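Removed from the display is one protein chain of the complex; every other protein chain stays in position.
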């Protein structure tokens, strides 16, 4: 052969093939089904893993180079932030509550994504699919760790962050994100990537990160902006992977289409429900607001998602079933969520408050169809009560949806004044749901969802008290006992922002007196 | 905004997160490594059993026969978290890029003695598949292992092994071209001298006990292969015979092996020191894996060393046994 011709400079695609796909081989001392045991039971048919297209074609040399550079920049800013008391530069101490929600609810999911992609990055039969998932696995670890390092500095000065690990695995509202990821990870590898790479990363992640990070930028939190945007540069790769995965699975066999469609219906809805927390963060928790949840849904949901599903129509894929309902709910989601947390402010690990006059006017402007009519009166009533020294705290436990685990706070799609309840019977037991879609998810896999560790059920079953606590004692205070079990610093981590230690310290550190 | 910090004293309310504080003896300043590692993995109230392995929880300490009171007893002496791992590798990659440029621009590849070049290619190129196997196995450990302290470094280790597989591939592309890679894969699949090793690697793919897999891959296979191939053969034998260009192109592997050996030893030592049961179990794994690997490596060493292969393997085995004994194992 002509050595020189063979040694000519290879193009990106060809070089990538040698550096990745060429490494793999068909095993013969152990059967392939035993080496890759998990990729057959879901019913997805793959005929040719080589049809997998690798959009970014990153090899380790480039990966280390670019990621190393990103990390160098990021840690320089984290260091500067700590040295200069950067936390005092944020718009208002209310803002810090968004970071509490982030480290309690989102960072633990980044870690789960790390382990989940390690699993599929080992299990997929195709070499380049494995490598793409492996890179995502270490990227996700990066996100979890850089978030710890960024929030670490806030944790030194503010409450509601110090015990995130313990809380995420126990506290009532945190079982929403926890069960979401446990659900994906306990599914088969194909469902996992459809759930996380496609439904979450591709369809929904813009709704989480872009408003969060623009919000951080607008509210003077440079540390968070930096980790957020730095993480987003990885997300762009992950999103592209998500779309590639869907195309690959759909093109492999027509029998895959209905399976994937069902997963899209399920995971769009599961992901959307988790984003309820983001909606209230955008509309109520950012002191300086970037855009409303409704606007974000219109741009990143309706427009971009619309373009995507329009494109996927050629495979016989339609929009997820819950899409229309999400569009109807865009006027209500954030208000109903924040009102609920305001209610349960004694049992939440961040502060809540009623919107200021300026906030209310902004909400009226952004939600002309719903805020003044339905939600303003409610917040003004609570505001009035608080002024009279009767800040309202709900101390009864809410009923949870068995699927998404959110308290039953959502209204009927056709009537925003009526709470939506659905139920199913399974093996002589009754299960409750917040929506038709959550009920449908349960009905398809009841044997999975009956396992749910529902925080309120667990409390009633006596599983959320510290050892030695006597629930039959005459002075037994169940709520207080549960909050002890949560390891909440009672009076510091919870209650209204008004009068909180965070509020006092922030003002004092700004020299505004105690 | 103007903030007059001189007049206000800002005292932190706490030093670190509770999941870190409980593992470093109380609330005190924690390192980046500690905050990125300790207690990061969830360990309670998993909602659903994995459909792919319903006998276990999502994360379950029972996936290995090794038992630990505290899974965060495992420590990485390098204190790697993603940031310092990737920055360290980026620096090494820079140096490797210079080596590749140097060899190519000075025509050192063309100046290699023909026979030595053939030997180097026959010996090294099939090893890209071995590194690829190590990549898969370390992701297995990361996925099914218990506790971030050991699983996170395994994901870095897996990516390192992919990097190594790609450096070997680039060496093949530089010295010959794509055809050399095809020939090497055929050798890996068909030539008798590679079958013992391929059999061992494929058997490791179906090992379910993740700590046993750690021992099989990182401690035993790589613990014998790296010193034999990169120290004994490439850096000594080939370099002495006009092949320093080859040693430049595999410089990462020798340097990396010296670094990761410290981490691997720390894991083995910690697990073995935990209990007599652990020590016995790990020792028995090591003995069984070691004898298979030593037999599999002999014909491969023969590619470069011919008659003195046995002597080289024995020498490496001797060093390995000493290393294992130092870690408290009886081998």
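Lettered A and B in written order, each chain numbered from 1.
Simple rule for what comes next: contacts are C-beta pairs under 8 Å (C-beta built on N, C-alpha and C of every residue); 3 or more make two chains touch, one makes a residue touch a chain.
Basically, contacts and distances are computed from a predicted model.
A single chain of the complex does not appear, and UniProt lists its protein name as "Phenol 2-monooxygenase P2 subunit", one of "ABC transporter permease", "Spore germination protein KA", "Lipid II isoglutaminyl synthase (glutamine-hydrolyzing) subunit MurT" or "Phenol 2-monooxygenase P2 subunit".
Considering the whole complex, the hidden chain is in touch with A.
Residue A:232 is the one among A:232, A:364 or A:451 that touches the chain not shown. Residue A:307 is the one among A:255, A:307 or A:328 that touches the chain not shown.
Only one of the listed residues, A:18, A:70, A:130 or A:376, touches the absent chain: A:70. Touch with the hidden chain on the side of chain A covers residues 11-13, 55-58, 62, 66, 69-70, 205-206, 209-210, 213-215, 217-218, 225, 229, 232-233, 235-237, 239-240, 243, 247, 290, 303-304, 306-308, 310-311, 313-314.
Just so it is clear, only the chains that are shown with their structure count from here on.
Separating the CA-averaged centres of chain A and chain B is a span of 33 Å. Taken together, the chain B residues at the contact with chain A in this complex read 1, 3-5, 7-8, 10, 12-19, 32, 35-36, 39-52, 58-59, 81-83, 86-87, 89-94, 96-97, 128-129, 131-132, 135-136, 139-140, 142-144, 148, 151-152, 155-156, 158-159, 162-163, 165-166, 169-170, 173-174, 176-179, 181, 185, 188-189, 198-199, 202-203, 205-206. Of all residues in chain A, those touching chain B in their complex are 1, 3, 6-7, 10, 15, 18-20, 22-25, 27-30, 34-35, 37-38, 41, 59-61, 63-65, 67-69, 71-72, 74-75, 85, 88-89, 108, 111-112, 114-115, 118-119, 121-122, 130-131, 134-135, 137-138, 141-142, 144-146, 148-149, 152, 155-159, 161-166, 168-170, 175, 178-179, 182-183, 185-189, 220, 448-449, 451-453, 487, 505, 508-511.
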